[in-house]
Every structure is written in structure tokens, then in C-alpha cells.
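For subunit A:
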Amino acid sequence: MTLPLTPVWFVALPLLLAFASPLWVRLRLLMPLLVGTPAVLLLLALALLPEVRIAPLVETIVIAPPLGIHLQLDSASWILVALISFTGLLATAFIWLGDGESYLRDRRAFIFLLLLIAGCNGMVLTGDLFNLYVFLEISGVSAYALSALRRDAPALEAGLKYLLIGSVAAVFFLFAVVLVYLQIGQLNLAAIAEGFAGIPGPMQILIGLLMLVGLGIKAELFPFNFWVPDIYQGSHPVVAGLYSGFLVKAFLFVLFHLVFLLLADPGVAGAWLMGLGAATMLVAEVVALRQDDMRRMLAYSSLGQIGLIALALGFGAEATTAGGLFHMANHTLIKLVLFLTAAVLMRSFVSARLADLAGAGRARPLAAAFFVLGALAVMGLPPLNGFASKLWILKGFAEAGVFWPVALVLLAALIEAGYYFRWIKVLYEPRADLPEARAVERWGYAPIAVAAGLIVLLGVAPFLVDDLFIEGAQALLDRGAALSAVLGAGS
Partner candidate 1 sequence: MHAVVDSLAMIGVSYVMGFLFYGFYRQFNARVQRRWGPTIWQNLFDNMKFFFKSETLIHGPMFFFGPMIIMAGAFTTVLFVPFLKDSDWLQGFSQYGNLILIIYLLVVGPLGNALAVGSSGNPFGVMGVTRGLTRLMGLEVPFFLGLAMVMLQHETASVHAIMAAQDSLAHWGIVTNPIAFCVILLPFIGSQHGAPFDVVGAPVEVYAGPRVEFGGRLLGVLMTQRMMMSIAKLVLLVDLFLGGATNILVLIAKAFSLFLLTTVISMVFPRLKTEQAVDFFWKVPLGLGVLGVILTVWLPSWSA
Partner candidate 2 sequence: MYHKTQCEGFQCEQAMLEVPGEAESIRQGVLERLVSWMRHRSLFVLAYGTGCGAIEMRPLMTSRFDAERFGIVGAATPRQADVLIVSGYLALKTLRRVIRSYEQMQEPKYVIALGSCTINGGMYWDSYNTIKQVDRYIPVDIFVNGCMPRPEALIEGFVALQGRIKNGEKGGYHHYREHIDWYKANQRKVLGDQIPPTYTCDWYHAGGVV
Partner candidate 3 sequence: MLAFLNDPGVLHGIVVLGTLILFFIGLYGLLAKRHLLKVLIGIALMELSVYLLFIGLATSPGETAPILSDGLRSFTHMADPVPQALTLTAIVIGLAVLALGVSLAIQYHRLTGRADVASLTELKEPR
């Protein structure tokens, strides 16, 4: 029997392995499979890359589109899929190697982690609106459960809060899906895109706003993102790293994918999203100034970067979009380093509070060095990868002669420096009584080191990968090509 290399595996493999989990417990294969699955998916993604670069892969399930469900792997979604797999690999490797908390290493965590990966992959790949809703809920449910995994009061609180707000988002999104179906009678995205212009204007607005609220809550845009810091703080940092690393990226991608696909002229919606992105960025960076819990601070910082990405993608120019996609990837790497470092620090010093971490840099020099590296990268300081992508975005704005986003981005970066450098300073505080540090597994640094190495590599040599992102941006922006790939050239 030969297994064809199709995009279906991105969803199917983690789902199958997750549901067969009792088997793996018995066979003591839980941890190897947990790490192995994203690794295999990453390899699969790499293997598919040459094909994807030639033309988008459309994988039909049962019936051909527009009637059936299909998965579409183009250059843009490939970036997300590879990112999800890679992030999953590093995070699970950290869980395995880092010898961490037992609740992250048991069957439930295994199931939910794989479900999260499957859900996100599905969201990114699917070409069907209702399917999108399903994957959205799969990833949502697994995320709620992951937050509550620790089963103490803060974790349960985080899980509950996440569940409440997430369900509301899902209801809004479902409402939009229902309206779309009622108006067009189609669920295939390409088909909807063709028919969307025919919907009466007020209904378009209603659908758009419903989707905006639904996805905006999930994608952490400004007036809908008040839940984020609480959830990130209550969850384990590795889980928060996954949220910040690919969950929110997947939602953001879906949001912009829908915008660019459904709307013939994404100008107005893009402007709205740019505004929301700018507000998200500025508000989050300012509020982050007063945080004294590392997880919460990182949550705000993550919000800020999401805002930046929304700003870049919303502009819709090729350079900003490519830069935005690149920044997604970079931000994922950076936040992974930061959250995993936070996990190490939390395990060493029990607390993640600023006051308790004073002088930690002298007790845990490696972890602090990774934190510094991540902080420098997230602020966009060269020669790290955050700089390359920010430069790309800003260059895109400058080429278009639009300067207010440039000013806002730079201002936000300055504010961001205000709190990151405060943390760095405190980490290296000279203190006579160094805090007591509990032992951590040295192998746990390996995934962080890999991510850190990539941060530096992508910073020094972004030209290695910039083609991918340009193609991704073109795939994301080129509505006609996307439609014809699904519906055939004649449509």
C-alpha cells in the first residue's frame, strides 16, 4: 500500500493519532508520537514544497468543488502549515526533553495538542466555509481544554473564560456562515467569493461584521482581545507559546484569507483591519508597560505584534503582505523562545513575577540570554529576524508613500523597548541574595536553541527564504488565481 503525499495528512494524521491515544499509552509511545507527528508533518510540508511552488495543490474530498469539500495548499497556506508543524515540533520537543510538568505529558495533553494542530491545519487548508467553522471549533475546544489542563483555580478560570468568549465568537461566526449559506447557497469559499458581490449591501455588511467579530475575537484584534492576557497568564507558558505561536496566526490568516478572497475590492475592509491592527498594537504595547508577570507581559507583547501583522496585511501591498507573513513566522519563532524561556524560568523560580526574577540572569545565564535574544528580536533589532520582517513591512509602506503606519510601528517598537529592557535590566539585577533556582533539565534548552538559531539565521540571511514569502503574498493577494485554481479556468 502506498500512502500518497497529500495535504489531507496535515489534518488526518494528528486526528487519527489523537483518537487512537489509548493504544499509545499502552505501548509507551505517547511522547515519541507527540513529537513525531509534527515532525512528520513538517517533513511532509517540505516534501510538498516544490509542488506547491509550481501550482496550488487542491485535494478534493469525495465530491469535487464547489459542491464538495476540498483542502487547498497554496504558497500562503504552506507557510502557515509549515509554521504550525514546526512550532508544534519545538513545543512538544520541549515538553518531552524538558522533563516538565506531568500534566503536559499525559494522554489528555497528547490528545488536545494533536487536536490543536489538526484544527489549525484544517482551518488554514480548508476551502469550505462550514468546514472552517468545524476546524475553528476543534481548535477552540482543544485550546480551552489545554488552558485548563493544570486543573487548579487559575487554569480552570482561564479555561472557563476562554470557553465563554470563544463560544461567543463561534456563535458569531456560525451566524455569518448561516447567513452566507442562506444568501448564496454555497459553502465552497471560491463559489462564495464569486457570488458574494451579488448579495445586497446591508447583508454584506452584516455578514462582514459578524465574521469580523467572530474571527476578531479569535485573532485577538483590539476591541475584542481583552481576554488574551488572562488566558495566557493562566495557561502553562508552553501552551501560551502555542497560542501565540500558531493558533492566533491561523485565525489571523483565515481572517485575511477571507477578506482577500471574498471581497473583490478589499480596500475598505483592509482599512478597517489596519485601523484595528494599529489600535491593537499601540494599546497593547502601552498596557504592557505596567505588567509585572512575565506571561502577561508576553501576552501583551504578542498582541502588539499581532496588531503589527494585521496592519501589514491589511495594507494589501505585496511588500507589506510578504513582510507580514514573514513577520508571522518570525514572531512565532521569537514568542516560542520567549515563552519556553518563561517556562524554564518559572520552573526554576516557581514564580514569573518581576520581583521574584530579579537577578535570575546570574542564576540561569542561558535562559536569560535566550530571553534577551528573543526580546531583541521582537523589538526588531538587527541582526535578528524581527528586524528583517519589520524592515520589509516598513519598506512596503515607504514604497507606497504611506507614513502614518511607519510612525506608529516605530513608536510602538519604542514603547515595547520600554518594558522589554526593563525586564532585561531586572533579570541582570546585581543582587547579593540570588534567588534559589530549582534544577531544570538541560535538554530542555535544545528546542529553544534551535529556535534561537533560526532567529539569528533568518536575521542574518533572510534572503534564503524571502522567495517563499513573496510567493505566499502573491497567492494570498491574487484572488483571480485562487478562484480559477478551484473552479477551473473558465469561471
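Regarding selection, all candidates are chains of the complex that A comes from, given by their letters.
One rule holds for everything that comes next: contacts are C-beta pairs under 8 Å (C-beta built on N, C-alpha and C of every residue); 3 or more make two chains touch, one makes a residue touch a chain; residues count from 1.
Just so it is clear, the structure is predicted and the values come from calculations on it, not from any experiment.
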item: Complex partner of subunit A (touching, any copy) among 1, 2 or 3; value: 3
item: Candidate 3-facing residues of subunit A, complex; value: 130, 133-134, 137, 140-141, 144-145, 148, 151-154, 156-161, 163-164, 166-168, 170-171, 174-175, 178, 181-182, 185, 187, 229-231, 233-234, 287, 290-293
